[in-house]
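This report concerns only the one structure given below.
Removed: one protein chain of the complex. Kept in place: all other protein chains.
Labels run A, B, C, D and E following the written order; every chain starts at residue 1.
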Amino acid sequence: MALVRLYDDRNAAPEAREVFDDIRKTRSNDYVNNIWRALAVHPPMLKRFWNYMKEVMVKESRLDPLTKECIYLAVSMTNNCEYCIHSHIAAARNKGMDDEILAELVEIVALANAGNRLTMGLQVEVDERFKPKFD
Amino acid sequence: MALVRLYDDRNAAPEAREVFDDIRKTRSNDYVNNIWRALAVHPPMLKRFWNYMKEVMVKESRLDPLTKECIYLAVSMTNNCEYCIHSHIAAARNKGMDDEILAELVEIVALANAGNRLTMGLQVEVDERFKPKFD
Amino acid sequence: MALVRLYDDRNAAPEAREVFDDIRKTRSNDYVNNIWRALAVHPPMLKRFWNYMKEVMVKESRLDPLTKECIYLAVSMTNNCEYCIHSHIAAARNKGMDDEILAELVEIVALANAGNRLTMGLQVEVDERFKPKFD
Amino acid sequence: MALVRLYDDRNAAPEAREVFDDIRKTRSNDYVNNIWRALAVHPPMLKRFWNYMKEVMVKESRLDPLTKECIYLAVSMTNNCEYCIHSHIAAARNKGMDDEILAELVEIVALANAGNRLTMGLQVEVDERFKPKFD
Amino acid sequence: MALVRLYDDRNAAPEAREVFDDIRKTRSNDYVNNIWRALAVHPPMLKRFWNYMKEVMVKESRLDPLTKECIYLAVSMTNNCEYCIHSHIAAARNKGMDDEILAELVEIVALANAGNRLTMGLQVEVDERFKPKFD
Partner (left out) sequence: MALVRLYDDRNAAPEAREVFDDIRKTRSNDYVNNIWRALAVHPPMLKRFWNYMKEVMVKESRLDPLTKECIYLAVSMTNNCEYCIHSHIAAARNKGMDDEILAELVEIVALANAGNRLTMGLQVEVDERFKPKFD
């Protein structure tokens, strides 16, 4: 159970309902999922995070939509965010992720978490050739 | 300075030198970077991690090489592994990453770390529709 | 379910029961919550952590009680400690936290987690003027 | 050394220079610190994060400015973001933090990180009374 | 519920069933626990991780089996991996861990997480004498 009420169209503030509507329109989907309903406890927070998410994840850019979801998931798996893993795997499946790609993703995440600790555990110094040079 | 000696061809054990040679061959590059030289302190550890890395990151698979590097980097940025960020940005640049893609990557990583905390901080429960069903 | 028994007055060791009584007295509240009952598995551990908590969080000091809870919660939200988030939000509500302050807190926690990754992801060096000087 | 160039007024894009000017104006201070100069590698990212920071940390709200910095620092200390710790301690000192308050802050951060692990390590379940009830 | 099917002998691929059999043989125990059944979604991943685990945790080495489990648990408690804490406490109890040793373990983990933040929070520099010297 969330630590704040999950708002819906009946009890959310007008500023929050506007965001709900933008979520529906952007996704062509009537369903507003729980995180947005929880953030509606403080409408400016809801609005700010939705806009941030929309600009970074929805707007067309250099990285394709599935790659973006893989990056988002890599972070969420590293941090063990149960909600985020569930919701972004659902989103990624809509963008073409199947079990094999999911397996590849989680294995790279595991490998990187291991590699990070080998390197940090032995405090290996950065090779000169990996340091960027700007004139 | 690493907490163990950085081995090279002159002082590494034969089993470690074999791995060094496989790294050179796999990458068509004579340079063996510091992490592998440090892991040579215990050759079985070096061999295991190199083989793991080679199978997951080098072998052809469903995800393309640049996407794999982005996933590896997303983890390394979340964990603040200075060495890994440097070495894998170098690798990613060789696979086509430019400043704009790097910026997109780091911004998704930041967004996801924020989104993870909004969700965990309020302990939002997973929507029923995000829970997988297996017959 | 905790991985150790949750002790109570009937089965806890005398040294643990003394701590239970000090918790009750310090808080003017008869209820001893689960974390203390679990720590009673090893009374010296229970005593040490309770005394640490009491000195740092209960004793009057420069920071006011609600600010201390906000700091404790910021850590717990970053680490996703479900128990700690629940228990310290309850404590914070007793010290004046309402939904709006909770929203402000979680949003700063999210923002900081994002800002940390932008900075670590790009490995930005500290400005000279931020480095402290001691004569 | 950052992994991207640190931009300044001479080589930043116009959209980035506008943000630099807003930073200067908001802070009544001519100095633009390194994180903003690095984010200028991708002006939309710079603009988004600056606006987010300004709305959450600068705009007047229920929490006072020093408390906000303490929360931001608690996260940065937990994540070991060297840059963020340095820059936000500098900001906090400008808002009244002295050595004693800094010590209190870091000790609560340490205590909470310990308490989080006692609770997670033993997987203690949340007390019924800490679960929120919404009608 | 896992995000992939938990495979068993009836529906797992032959390569996965071979790993299941090796797990049973290595442990002299017919039961294959959930993590291996989930990894069977992608048999090469299952095989790689099982072999890694077997070589590092099962093969005789300098550290005794209970110490190895304590190290694995220290990481899992720091990361709050509910599954890993449960399964490795079960394994550790089979190797001689009792409640008192578990309490000592979790208290060192808590202490270290606190000590890490005191040190990182104040950005204390490494003493010269702690830096290793190699000729």
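Keep in mind that, in the parts below, a residue touches a chain if its C-beta (ideal position, glycine included) is under 8 Å from a C-beta of that chain, and two chains touch if they have at least 3 such contacts.
Quantities reported herein were computed from a predicted structural model and do not represent experimental measurements.
Asker: Wait, the hidden chain, what does it touch out of the ones we have here?
Answerer: Within the full complex, the chain not displayed touches A, B, C, D, E.
Asker: Touching the absent chain: which residues on chain D qualify?
Answerer: Here the touching residues of chain D are 80, 85-86, 89, 99-100, 102-104, 106-107, 110.
Asker: Which chain A residues would touch the chain omitted from the figure, given the whole complex?
Answerer: 73, 77-78, 80, 82, 85-86, 105-107, 109-111, 113-118, 120-123
Asker: Spell out the interface residues on chain C facing the chain that's missing from view.
Answerer: Those residues of chain C that touch the unshown chain are 1-5, 44, 48, 52, 55-56, 131-132, 134.
In the analysis below, only the chains that are shown with their structure count from here on.
Asker: If you take the chains that touch chain B and keep only those that also touch chain E, what is left?
Answerer: Under the touch definition, chain B and chain E have A, C, D as mutual neighbours.
Asker: Out of curiosity, which chains are bumping into both chain C and chain D?
Answerer: Touching chain C as well as chain D, we find A, B, E.
Asker: Could you report, rounded to a multiple of 5°, the rotation needed to superpose chain C's C-alpha atoms on chain E?
Answerer: In short, 120 degrees.
Asker: Using Cα averages as centroids, what's the distance between chain B and chain D in whole Å?
Answerer: That gives a centre separation of 27 Å.
Asker: Among the residues of chain A, pick out those that touch two or more other chains and give their numbers.
Answerer: Chain A, residues with two or more chain partners: 1-4, 41, 45, 48-49, 52, 56, 79-81, 86, 89, 100, 104, 107, 131.
Asker: Taking the touch definition from the header, please name the shape of the chain graph: line, ring, star, complete or other.
Answerer: Complete.
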